[in-house]
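One protein chain omitted, others in place.
Labels run A, B and C following the written order; every chain starts at residue 1.
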Amino acid sequence: MVLEEPRRLREHEFPLPAISDDDFLLRVEMVTICGGDPIEFEGRNRKTRYPLILGHEVVGRIEKIGAEAATRHSVSVGARVMVEPYIACRVCDRCLAGAYHFCREGMAYGITVRSDSPPHLWGAYSEYLYGAPGARVHPIAEAVPAAAACLTSVIGNGVRWVRTRGRGKTGESVLILGAGVQALATIIASKEAGLSPIIVVARGRNPRKLELARTYGADVVIELDREDPNPRIAEALGERSLDLAIECTGAERMMAIGIAALGPFGRLVLAGTRGGQPAALDIDGIVFKEIEVIGGLGQAHDTELAARIVNGRHYAIEEMVTHTFPLRDAARAMEFFMSGGDRTIHVGLDPVG
Amino acid sequence: MVLEEPRRLREHEFPLPAISDDDFLLRVEMVTICGGDPIEFEGRNRKTRYPLILGHEVVGRIEKIGAEAATRHSVSVGARVMVEPYIACRVCDRCLAGAYHFCREGMAYGITVRSDSPPHLWGAYSEYLYGAPGARVHPIAEAVPAAAACLTSVIGNGVRWVRTRGRGKTGESVLILGAGVQALATIIASKEAGLSPIIVVARGRNPRKLELARTYGADVVIELDREDPNPRIAEALGERSLDLAIECTGAERMMAIGIAALGPFGRLVLAGTRGGQPAALDIDGIVFKEIEVIGGLGQAHDTELAARIVNGRHYAIEEMVTHTFPLRDAARAMEFFMSGGDRTIHVGLDPVG
Amino acid sequence: MVLEEPRRLREHEFPLPAISDDDFLLRVEMVTICGGDPIEFEGRNRKTRYPLILGHEVVGRIEKIGAEAATRHSVSVGARVMVEPYIACRVCDRCLAGAYHFCREGMAYGITVRSDSPPHLWGAYSEYLYGAPGARVHPIAEAVPAAAACLTSVIGNGVRWVRTRGRGKTGESVLILGAGVQALATIIASKEAGLSPIIVVARGRNPRKLELARTYGADVVIELDREDPNPRIAEALGERSLDLAIECTGAERMMAIGIAALGPFGRLVLAGTRGGQPAALDIDGIVFKEIEVIGGLGQAHDTELAARIVNGRHYAIEEMVTHTFPLRDAARAMEFFMSGGDRTIHVGLDPVG
Partner (left out) sequence: MVLEEPRRLREHEFPLPAISDDDFLLRVEMVTICGGDPIEFEGRNRKTRYPLILGHEVVGRIEKIGAEAATRHSVSVGARVMVEPYIACRVCDRCLAGAYHFCREGMAYGITVRSDSPPHLWGAYSEYLYGAPGARVHPIAEAVPAAAACLTSVIGNGVRWVRTRGRGKTGESVLILGAGVQALATIIASKEAGLSPIIVVARGRNPRKLELARTYGADVVIELDREDPNPRIAEALGERSLDLAIECTGAERMMAIGIAALGPFGRLVLAGTRGGQPAALDIDGIVFKEIEVIGGLGQAHDTELAARIVNGRHYAIEEMVTHTFPLRDAARAMEFFMSGGDRTIHVGLDPVG
């Protein structure tokens, strides 16, 4: 499914790419629509270059693989794997400093590489995905539902924000702002890291999200429209201070709730973006409490733990994918996803559906 | 000099406080007007309780001291010392966690303790200062000019922002936003920590500040009104990335310059406050570069190193104090300070002048 | 029960101490024999000063409390609490830097303060314990068995070694060397922190310890006498590297196992001591893998989380206390404890038993 230009999604056939020593071909089992996919779909990012095959939340099977790649990834033909969104060039200073999500080549599946020249298959809204030399894969156990496997990189986001960027330590209190897939992944990562209590503030429009928040480990769920959140957060904390807050929506009001709730030395991870719009923050609150406001982007080196969490099957991660469409109906699926129905959370695409 | 109410500064006589085992009395040699003093002078902080003796940037001599205090501070009568602004209650959880600047009692010289009940002398715009049990003192060598000694806690701010909050490491690049005393202290702390290059962006109205910035170790000084700062910063960095920025003015524009200049994983320490006004920050810049925005307040445990820097005499710190008035002219000095003449930086008060 | 000199444990009666504003009296409900108590009992530490009341793993009820202490600890008469071993002087540089376990006064219940002058009751092998101004207490829920409550400070050790000293992060692999109470507490702390896998190497003499290790969360338990531990550890790790090892026995061989097992940048926390005997370590292994060997002592600020773990009742902590004696039989209990029977782990003393 090629996005030829904004809003024009068409079926294309490409020859399967040649696979040599250091790359592979993935037969896509399922891909889910990332919350960021509509940005490219609607052409809201003027840096996007078309034509583009969308899709980077993906699970599939190795169809073909070169010898060197097989050794490096420890996988062989037939292996079930997820593929990380970011592709490392493995040459630039950032890749070699351990930050391949800041790679100077800036390659990421479904986002930055045009599909009009071979190997074409740089996105997972497709039957096959090209596995570049700098791709990173993680084995997925057979027992894991495809929908859960697709969300591995999203769980990786949660791990990054809680552990790597937020430096969350066992026993610390955490506030998660939002209840979409990114926030739900953050709840799971918080639970895994032994944070407690886990407090969630979210709009109450979608009860399924709030249910899942509780299922995944939230101790307290506060509905933004019904209650004044800061007094409720304080009540949930009792005598304790709030150590960590993670903002997953991009809403200015959520940031304000987080800064107000944090205690001295508290940390606020910002994961939600705003399409370039600034947000007004309480600078004095940051200074007088010596708060840290920490940007949290991708999942370099965090997906490894995410894959273990997904394979561990302690959380019904697949329940976040509330609807699945055949890949050929991708345009309809995208419209459905963007319309955000009452009980819709995440949407999957099935290439053989 | 008692600030009886906003803008009413009167001379008062108080009986010298009784000194017992765990406290002391300081004969004030000099006090400088902190950039925050006008807030209390003008009554801009509605939490301020009057009457108040201002002043916490102070050097003096131990006039009287209890046995326990003498042992603990390793000083005796006649010793020349600076006294830190923050007073620890030494009982609350925050003092015992190493963060006495967040002490739940919130006592600080010249800011929070009223002068209308004994021991009265809770501010340094005075001939004597009461040394409470939780006060912290550092010996000052005889060779150090009084004006330099008064600025020890300001240097302590710089140390906190560069080292403790900013986690500045040898060889890192640093951008300092502003050129007032706080920024100048930050330059000194950056130089001491081996940061390089040290780039300063400031308004060019006061050439003396820019001269001192260079004297203290700034490699590049950029005048905000004459040049577009970000291209100049980039040029000064060459192929390198900006690791650390420290904002000392509270100006939204300065924060924007810092966020724009920082590279991936860069840190922006916010030290300037805004009287409660929020500031609009580039959230996407913070997220996409995984920047940390770090509040920097006081100098818990940072003044010890500051005192060594002051005693080391490698920087002509006293040159920041461009004017001195007799203490009895404190009101006039305050007006002079607030009018901020062309070559005025910091102003001292001399109790015997 | 006063230890008048090594091996001479006698019943004494003392007047109950006067309680003023900042202290309290605890009626002891139960105390457990710390693994270090035999050192004082047998006089193996030449710094020990007698007479001494042993005991610092204690739970009880507030019998009497001053107003200030009640506010600070948020407890009132009748409250059930555990008391931390370390007593902060709250004045020295170390207490105020957050490290009261390094307090220059060096006061700790049951270890360092002689009982021959008032308030006498500086140890918990007693009906009452004196709660000094610098004592630290944590409420214990009524549902918690006394034996579990006594072990709160031991769990605090585990928290310190895993979280504070070992910097254990969610998803990291951990090797615990030993299976005594300290090691078992470390397993619990590792589980809470989301470490995985948890691998234990221990001598197999006491099967109950190995059972508890598994109950508390060990994924793999390796018996030192039956198997060559390093190949088994490697097998348990699969393709992963060992991130953290925690040595709880003081045995040189255990340290060697840990260093050999760790991967690059691995951390080895040393918690077991050796009565002054050095141990030969593989220096080249430390250098060539850039390993960190980290001393782990007491539980400053770690007992707070331990108390939450104990109150959370997710682990049958009380099962570590395999035997209980009446306090009046303390000497016999001590001999029993030291003889270390086959299924003995930890021993409690009941003052009303």
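We take it that a contact is a pair of C-beta atoms (placed from the backbone, for glycine too) under 8 Å apart; a residue touches a chain by one contact, two chains touch by 3 or more.
Treat the numbers as computed from the prediction; the structure is a model and nothing was measured.
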Sort by label and list the shown chains the missing chain touches.
-> A, B, C
Of B:I259, B:L305, B:L327 or B:I345, the residue in touch with the unshown chain = B:L305
Out of C:G78, C:P207, C:P231 or C:G295, which is the one that touches the chain we can't see?
-> C:G295
Residue, one of A:A18, A:A67 or A:V91, that touches the chain absent here = A:V91
For the chain left off this view, which of C:P15, C:G238 or C:G276 is in contact with it?
-> C:G276
In the full complex, which of B:E127, B:E192, B:E247 or B:D282 touches the chain missing from this view?
-> B:E192
Name, in rising order, the residues on chain B that touch the hidden chain in the full complex.
-> 74, 159, 162-163, 168-171, 189, 192-194, 196, 239, 304-305, 308
Listed in rising order, the chain C residues that touch the chain left out are 94, 99, 102, 165, 250, 255, 264-265, 270-284, 286-297
Omitted-chain footprint on chain A covers residues 72, 88, 90-92, 95-100, 301
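Keep in mind that, in the parts below, only the chains that are shown with their structure count from here on.
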Any idea if chain B and chain C meet via the same residues, over half in common, or different ones?
-> same
Report, in whole Å, the distance between the mean C-alpha point of chain B and the mean C-alpha point of chain C.
-> 43
When the centre of a chain is set as the mean of its C-alpha atoms, what distance in Å lies between chain A and chain C?
-> 41
Residues of chain A engaged with two or more neighbouring chains = none
